[in-house]
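One chain of protein is taken out of this complex; the other chains stay put.
Up next is chain A:
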């Protein structure tokens, strides 16, 4: 289920700022391209034919339940895990079959952020940030200068000489992000980077990732099991279940009209749903003086004007639940209405020009 919609590539991302090399074909060539990637552990398939591309400069959210294969997938991208079969291209070159020695230079082009931060406890914050540069062979003065620069970027200038133990979880993850950025990577892989943090800290880390993406144009593949994370930062989302991509598209679109059951389950609690006491009383067929309950999903500016327009055409409808939220600067509306059964045709006609999606959920006998 791939949706056709323009890729939301940030304006300056296509200029190839991340690697400092102007690249004419950058916008066309994906940073990551997977084709039918498979990986089994014993008899259970962890990756069951994954095909996916990540465009230059985008933030792709890869969401799935625990055990869906997210970590296995992300680890295949820098060769920490090897697929049984399939194609994995990073910046256009296939990495499947590379030896450990051949993978090492490639890994320097890819930064990684971890759920448990994985900072070296025996090194100061600045030495942690500078470690990728030490591995890349930079001399000490240069790499420490660069580490300071990055600590400025993530707002931890004053912690440069501290040891990680003196930092809070959010600060540790900022160091992790600075470290991932140190070698000017083309791609950042983030495996549940906010799963060990409280909601407020999560928000600030996600804002930092978004900011880095916008300022440096670095491509980010973000793994999570929380839709809220996807909503806050991702441009596009891919839903993985049992090692397969079950749904993929722009975040606003998937939030507005999820198709796969997994997506719907992951979205419950994040978007409006029919109140439980109403859902409990739904009957499949109409009753004498009863009402019907419908849901309306609508995106774009019309989301805000839908209900006022409806008021002039239909009498006796009521809003039970729902509202408009903004995802990727786009209004996304979801409404649950109760209205007389006789007004269904009018409602359908009213919704046609706005492209809204109407679903009749059931009927109720009397007022709810």
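Observations on the structure shown:
We adopt the following convention: a residue touches a chain if its C-beta (ideal position, glycine included) is under 8 Å from a C-beta of that chain, and two chains touch if they have at least 3 such contacts; residues count from 1.
Basically, contacts and distances are computed from a predicted model.
Looking at the choices "Protein-arginine kinase", "Aspartate carbamoyltransferase", "ABC transporter permease" or "Indolepyruvate oxidoreductase subunit beta", the name in the UniProt record of the chain not drawn here is "ABC transporter permease". Contact with the chain not shown here comes from a single listed residue; of A:40, A:65, A:82 or A:123, that residue is A:123. Residue in contact with the omitted chain (choice from A:56, A:108 or A:350): A:108. Remark: the residues of chain A touching the chain excluded from display are 78, 80, 100-101, 103-108, 110, 112, 114, 116, 118, 120-123, 131-132, 134-136, 163-165, 179, 183, 189.
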